[in-house]
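A single protein chain has been omitted from the complex, and every remaining protein chain is retained in its original position.
Labels for the chains are A and B, by order of writing; each one numbers its residues from 1.
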Amino acid sequence: MKLEEKRSMIEKIVKRYPEKESAILPALYFVQSQDNNMLSEQDVKDVAQMLGVSESKTFGVATYYTMFNEKPVGKYHLQVDTNIPATLVGAEEIVAYLEKKLDIKVGETTPEGLFTLSTVEGLGSGGTSPTVQVNATYYERMTIEKVDKLIASLKSGEMPPKDVNYNYGTECGILFKNRDKVDSTSIKTYKSNGGYAALKKARDMKPEAVLAEVKDAGLRGRGGAGFPTGLKWSFLSKEDARPIYLICNADEGEPGTFKDREVMEHDPHLLIEGIAISAYAIGSEKAFIYIRGEFAWIANILETAIEEAVADHQIADLDIVVHRGAGSYICGEETALIESLEGKRGYPRLKPPFPANVGLYGCPTIVNNVETLACVPFIIENGATEFKKIGTENNYGPRLFSVSGHVNKPGVYEYPMGTPLKNILSAAGGVNGNLKAVIVGGLSNPVMRASEIEDLRLDFDSCINAGTMLGSAGIIVMNDAVSIPKIALRTAKFYANESCGECVPCREGTYSMVYYLDKLVSGNGTKEDLNALSYLCKNIRGLTLCPGGDAAVMPIEAMLNKFQKEFEALANHKLSQNKEGASYEYHD
Amino acid sequence: MVGLAAAFGSGAMTNPIEDIEKAEVILVTGSNTTKNHPVIASYIKRAVKFKGAKLIVVDPRKIPITRFATIWLRQNLGTDVVWINGMMHVIIQEKLYDEAYVKTRTVGLDELIKAVEKFTPEYVEHITGIPKEALVDAARLYAGASAASILYAMGITQHISGTDNVKSLANLAMLCGNMGIPGGGINPLRGQNNVQGACDMGALPNVYTGYQKVDDPAIRERMAKAWGVEPPSQPGLTITQMMDKALSGDIRALYIVGENPMVSDPDLNNVRKSLDSLEFLIVQDIFMTETAQMANVVLPSAAFAEKDGTFTNTERKIQRLRKALDPPGAAREDSDIICDLSSRMGYTMSYNSSLAVMEEIARITPSYCGINYERLERGGIFWPCTGTAHPGTPCLHMDQFTCGLGVFHATDYIPPAELPDEEFPLYLTTGRLLYQYHTGTMTMKSPGLNAIAPECFVEISPEDAKNYNVNDGELLRVTSRRGEIRAKARISEELKPGTIFIPFHYAEAAANMLTNSSLDPAAKIPEYKVCAVNVDTAI
Partner (left out) sequence: MNITIKDRELEVKEGQTVLQAARENGIYIPSLCYHDRTGPAGKCRVCVVEVEGMAGLHTSCSLEVSEGMKVITDSEKVLEAQKLVVNLLLSTGKHDCLSCEQNGICELQDVAYYLGIETPAFHMADVKPEIDDSSEFVYLDHSKCILCGRCIAGCNGTVVNEVLDFGYRGHEAKVICDNDVPMGHSSCVQCGECVQLCPTGAIIDKLRRGKGRPWETHKVQTTCGYCGVGCQIDLHIKDNEVIDITGKEGVGPNFGSLCVKGRYGYHFLNDPARLKTPLIRTNGSFREASWDEALDLVAKNLNRIKQESGPDAIGVFSSARITNEENYLMQKFARATIGTNNVDHCARL
């Protein structure tokens, strides 16, 4: 493609954004797609020049995110998710098999240039693991046999069809009300089941009344922190001439969490209606859906749905832009997300000021999670009272639980807030093997021992009382074949890989934790190493610029405390000869 | 300076440098700011990047600051009066000017209106090559700002029409009410560390300190009293005039301090002849310059780090210079040499220190009256500073102009003195580099700076390179009616076809061998920025 054609494409992209620089990620994606899936030095220069951004900044952005390839890759880039939920169900075996089959190591390309093999962090597919992403396409629920078929097909130049038989279940029928419909993504299906009625109803109300209803419903953010949504909205100043932005956080990156994609992939109009009502309530005319970069096909589904909604005059006064991230866990943090959307490296901001005052482009901004916004139509349509009938005190409404790891039917299950964990595990087909440990809120939260979950109810407050957090409700189930130190090492590696590098304790702290855990797991650790780990966990906590540091140390600190003997045994070299790493003697 | 003095009564940057970040619109013309005033360029870039200011750059070369410009107008060389009048034409036609300001603060609007009538956007496009739409946009942008600053440098003054160029800019600024307000003004960026101070101190043929006229009897009387001798009453000669008189034999001796006319002046062959004709040449400098080599007596002096005193910067701020080193060998401070020489000639000059000299300056100079070293210890002071309790004046012309009402001066287009023809078909424009300074006396002693900018070069557009069959890096011969030099070609997108650029720093390939010494009639500034040349690949 000629430079001029590239320029005109990029100019088109630029038009979607209030500020030119925001187009940097889509522009980089575009030039990469035109250059054999690789970003050359010239590509970076071209984008910098076209967007009027410095070369160093453009290069800095390109190398911050994982989805840009500064080195050549094969025609088929095989990327295997090796995060914890995936390793629990055999991802490492898939990697080993691919290495053998293709006769290359991870990070290498086959001599004829057909395949490059990489391992990647969580792909938001913990419930459908193992996953092999081929270029932009996910192949989920992989087995060795399926890998054989996949490679054979790719060798013949064909991308095989995907297996999309994901497990799911619903007791509420609110967020999953269209989940089993044929053609569930179309506006026709959506409307035939009552869709967009809530939006119409909202438009007949005053914006303040809509906001009040959401506030009354006690809806709490589903992204992780559980902050009351209506309260967040009410932080916006009433008298402010600046435009207000609504951002839907669809960067689903917390390992063990894969629920937002269910909504977007199967019922995009539910999200769009939620966004439209919320935007109306807060007075926003421009909304963004910041979706994780790997969900390229879901971004397409959303864009199609937005086009439908526009054509159907549902969102005449609202412009919704789907913006793909490009591989960065930290961009799930709202200020990092805003920076990323502004076309920068995903560095979290110093707070205060908070986004409601100074957010996107320095304007008041509200960032809400997909699931949160998807709850809004129900609240408006049925009223706060109906919403509060679901769930427990102060923890109302339905919740999407992502269940991964050692259960028989990993998947996403819609249950009321406060449902006992045991019920969710049963819904997911029950534990596969003897339960050893569970993480209930996504990887960043303290692990629970089997003995601690007997009566655990899954709502924000109960989890806190039990010493953990509900977070994004990503439930990772581990049976007794699991080595906790190994899980701790993989956890530390994840956070070190994903540390943005902005602040010292997280950047160098996670790096050091990997060093010590690696030493321990490889049988060379000492008591001093364990002490250093504990010291790091204790002092990093609360010291970092964003919650990312706490996210890194909380799970590891809990593993160290709750499975102390396993670590001590390693430090004492007792188990260093046990290559299998399974069947630890230690049980609590 | 002459142009500004005519319009407002005094010629200097009207606003402080810090005001650049208060401007809504900044118009930069004839200044390659990032190269010649990097620190000021940072102010402009910050204003654009972080304060929302809009930048208009008018320059024939695609200089680096154009990257930050909202509008870049590329005029033909030597056509500045035309685009400036053209902007005013649009502003008057569209009634975008500041009527109240013009009414209360200025005189001469009717003449101006008449003068700019013919400068329609179409006419401007025809002469300057600036597309008429772009001119209109620039005019509207400039006029629409509540505070707009004009910054210019030698690219405006080094023309035979230099004074007219400056007067036109002054017209434009007054027309839109941009004088005497924070973030506004018209601001010449001075090239040398103390060029402002040298002017302020009366190192000019027609004025004493603080621009007090030598032909004003009352002032002369005051000087006579202070100095104990009667000074001459008629204005003297400028450098270029003195060079001519040297050639004709009317001037027999020159005492040159800290200047290197053998590289810096136009038409160097002529300069050499002039200096050769002198009976006695004294050069006082820190190095054996090209000029010093022609002297009868060379006097070694101290460099800036080796003496106490003050400099006045481009924004009229007087700041301290402090001695940090001893001069090498027997070298002496200039003041010391001058006083010693004067005393030997029969007129005693004796001062304990530079502080004592400043006391004398303050006594006889109204605008420096409040300056003393004690105050300067606490920071620089902007002149005019009319008393020791006066805080100084960062922004000039706040309530009224120095001369009362501001005067519009009708100007008309005068083409450059020399235009390309068959024999010399290309325009040559000269200028400076970031890594060298003036004639290189100081910078060429730095191995690092020389490594980055080792030698002269000829910048040529890709189109001309093709036409003249020139490869990048090839040795070129450049000839004008006055001389020739050789330097390597550097093909550059910065230039417009038909124009080449040569930095003037390098003595061994001195661009001023080529330049035209035609002078602006009022300011006596030579037309360095335009002459006609030919290029061919050197054999």
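Rule of thumb we're sticking to: a contact is a pair of C-beta atoms (placed from the backbone, for glycine too) under 8 Å apart; a residue touches a chain by one contact, two chains touch by 3 or more.
This one's a predicted model, so the numbers in the text were calculated from it and none came from an experiment.
**Q** Counting contacts across the entire complex, name the shown chains the missing chain touches.
**A** Every shown chain touched by the left-out chain: A, B.
**Q** For the chain left off this view, which of B:186, B:256 or B:458 is in contact with it?
**A** Considering the complete complex, B:256 is the one touching the chain left out.
**Q** Out of B:113, B:247, B:321 or B:410, which is the one that touches the chain we can't see?
**A** B:321
**Q** Among B:58, B:246, B:385 or B:407, exactly one should touch the missing chain; which is it?
**A** In the full complex, the listed residue that touches the missing chain is B:246.
**Q** Among the options B:206, B:372 or B:402, which residue touches the chain absent from this view?
**A** Spelled out, the listed residue whose C-beta touches the missing chain is B:206.
**Q** With the missing chain put back, one of B:24, B:265, B:290 or B:464 would touch it. Which one?
**A** That would be B:265, which touches the missing chain.
**Q** Could you please point out the chain A residues that touch the chain left off the display?
**A** Residues 41, 44-45, 54-57, 59-60, 63-64, 328, 345, 350, 496-505, 507-512, 515-516, 532, 535-536, 539-540, 542-545 of chain A touch the chain that is not shown.
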